[in-house]
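Apart from one protein chain that is not included, each protein chain of the complex appears where it belongs.
By written order: A, B and C. Residues from 1 in each chain.
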Amino acid sequence: MVRVTGVADETPTVRTIRFEDPGMAAALPGQFAMVWVPGGGELPMSVMAGDPGGAAFTVRRHGPASTALYGVDRGDLIGVRGPYGNTFDVREGRLLLAGGGTGMVPMMRLAMRVADPSRVVILMGARTAPEVIFERAAAALGEVVISTDDGSRGEEGTAVDAARRLLGSGRFSAAYVCGPEPMMAGIVAEARSRGVFVQASIERPMKCGVGICGSCCMGDRLVCSDGTVFDGDRLAATGEFGAIYRDKAGIARRY
Amino acid sequence: MVRVTGVADETPTVRTIRFEDPGMAAALPGQFAMVWVPGGGELPMSVMAGDPGGAAFTVRRHGPASTALYGVDRGDLIGVRGPYGNTFDVREGRLLLAGGGTGMVPMMRLAMRVADPSRVVILMGARTAPEVIFERAAAALGEVVISTDDGSRGEEGTAVDAARRLLGSGRFSAAYVCGPEPMMAGIVAEARSRGVFVQASIERPMKCGVGICGSCCMGDRLVCSDGTVFDGDRLAATGEFGAIYRDKAGIARRY
Amino acid sequence: MGLATRVAGIDLAGPAMLASGILGISMDVFRRLLDSGAGAVVSKSLSAEPREGYPNPTMAEAAGGWLNAVGLSNPGAPNFANMMRGAPGVPVVVSLVGSDPDEFVSMARLFEGLEVPAFELNLSCPHVEKVGLEVGDDPELVSRIVRSLKGAGVRVIAKVGLGSSDYLGTVRAAEDAGADAVTAINTVRAMSIDVHSGRPVLSNGFGGLSGPPIRPIAVRCVREITSRHEIPVIGCGGVSCWEDAAEFLLAGASAVQVGTAAGGNPGIFAEINSGISSYMERRGYSEISEVRRAA
Partner (left out) sequence: MGLATRVAGIDLAGPAMLASGILGISMDVFRRLLDSGAGAVVSKSLSAEPREGYPNPTMAEAAGGWLNAVGLSNPGAPNFANMMRGAPGVPVVVSLVGSDPDEFVSMARLFEGLEVPAFELNLSCPHVEKVGLEVGDDPELVSRIVRSLKGAGVRVIAKVGLGSSDYLGTVRAAEDAGADAVTAINTVRAMSIDVHSGRPVLSNGFGGLSGPPIRPIAVRCVREITSRHEIPVIGCGGVSCWEDAAEFLLAGASAVQVGTAAGGNPGIFAEINSGISSYMERRGYSEISEVRRAA
């Protein structure tokens, strides 16, 4: 159990929950924790590390568990296990980092790890202006491009549209993406069609986080233990990426 | 399990069993292992360490388990767990190290640790000449005094007699002893009566080796986990040292 | 020197099978594990209807192993049969959970024509009421279920666990009713409570303990069964390396299942195969069954 040291609103439905934990503070970009809110459920969360010894989760409230985590206060105890999963293969040259919603978390961590703003473009996709998060912090880590579906901030259109335009410039040696699966699938397809190395950090429902339960499977891969980060080619080979998910009973469903 | 790398006869009833095991090779003087001969039983054995990475047990056959260990061959596998127990408090000045029978093992290890032959006297007690062990090796570690009950080698008399004479010289700042309990009790009493710091490494029947079963208790002390090495004053305080042992059922009996 | 073996009429490429409930909802994952050296794979326990299972937390580390109460989440036998139909060439031992003979038989019938070498009956899930242990604790019911399935002409493996009656009575009932093999054991009913919140660590409260902590209990059960019964036993409980697999074989098992330790490590089957193979070579054994007879 770790104690929450701070809570900050990012948008009306997104909060960042800070805590101290040496293990989580050492999490690599793309790694996640299983986070338990006693009485409120457990869910996988991408780990944001920043301050020495400190770490954070950025959570959007939607289901019961994420709403419980969203609702914790400073001083509350939450359970964390992990960090689990792999990390990104950071290439040379100019890099496109595309994040949608709380999918920005691993992109921020990745940008910190690259630590060279001159070769990083951070594409932040959101439905509408108030949902744009981390803008100020991102500006210190690379060139920021914002897209909103409704055009209320930055370019109008989806993050896939914006990524298509950016990748079309031909300047990128690699692209990295995290966000809703259809968005990732669109950007991965764009990058692959242009021969740009691309990796995505996948989010799927998880129970164990360590490759036992199989809940997060995608084809023959397990997001928790084979991922969360996969190469675009591997994702395409699963035949399920962006197309099929499994419900709580494990029944394959189309997106 | 460790593989026996060599077997050497010390006397007609005593053998040294060599094996390789980094953990046991690092055992301190006085520490012991629980040694399992599959199908033959398990018993506590003082650990002799010497060659880099190598260790050995010196066993006299008497009961079923010691006879089984005595009977192992080069290449056999035996189980070892430990090392367990504490070690000696090595004092400055001239030291008397008194070993009886296979009680010589911790004394040899202690002499190696002192590593200063000029201040070590090794008293080797045996019933009769053929039972004297480690004589050559001991000569390299200190001045050797041998006593045999029948006078067939060295001084005639018990090790307690010899220790009394040596301690009477007043030259020793500390004495260390390992052997049959009545012998240890005699030497501890001699040393205490002269105000010489004394420690004994106790041998008692053991089942667990780690302070759970209580088989090796002596007063309120457990030989395995509080010892095997105790100060003379502590031994005297038990009221049982040299006087009372427990049989297999745990019934206190007089020596 | 062969790792291939035959248990209850099922041909296994190696002695280590994937246990039920692990990684068990993707035919692609099953194929990957079979390609990685698993002797066979067992599906999640399938019920007549889909089950969502319990909400998270459904798994937590405990005592060096894992505590779980997934709640038998599964796509249901009909959906799983369709998944198998869509992925030919991947044989799957199908685990079934239910509460009466007719239910088991009608589920088994869904798999006619598919590559199902055997059905494993989960008579021992420790954290769902009315199925699992409540069935296994009733030897007479076990007997009727096994007889019905044997009457339907399928191979039957009874998976037993430590419930509130003598599990050896369940074994006897299954054997007498014609079961082809027994898998021993399931997870052991257990609970952990977080001292900071005062709450059980699983949403269901009670769960099943798996992994290294239960291995000595499982080895004991395998030895107890094989010393009293003729029915072949598949050992299950905490197998994490080849030595563990060998220990179960020495206890009398004909094969083993790997559960918790396959988590995040699909390579474990190859590791076990390689270790057992060297072990057999050192001992001069040419068949897995010789390990069993060596104890």
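The rule is simple: contacts are C-beta pairs under 8 Å (C-beta built on N, C-alpha and C of every residue); 3 or more make two chains touch, one makes a residue touch a chain.
These numbers come from a predicted model, not from an experiment.
For the chain that is not shown, the touched chains among those present are B, C, taking the whole complex. Remark: the omitted chain is touched by one listed residue; of C:R31, C:R144 or C:R220 this is C:R220. In the complete complex, the residue from B:V4, B:M24 or B:L222 that touches the missing chain is B:L222.
Across the interface with the omitted chain, chain C contributes residues 62-65, 67, 162, 164-168, 188-193, 195, 198-199, 205-206, 209, 212-217, 219-220, 223, 238, 243, 246-247, 250-251, 279, 294-295. Remark: the residues of chain B touching the chain excluded from display are 1, 34, 36, 38-39, 41-43, 64-65, 77, 79, 81, 207-215, 217, 219-220, 222, 224-225, 238, 246-252.
As a convention for this text, only the chains that are shown with their structure count from here on.
The touch graph of these protein chains has some other shape, matching none of line, ring, star or complete.
The most centrally placed chain, judged by C-alpha centroids, is C.
Looking at contacts between chains, the pair that accounts for the most C-beta pairs is A-C. Inter-chain centre distance (chain A to chain B, centres taken as mean C-alpha positions): 63 Å. Work out the mean CA point of chain A and of chain C, and you get 36 Å between them.
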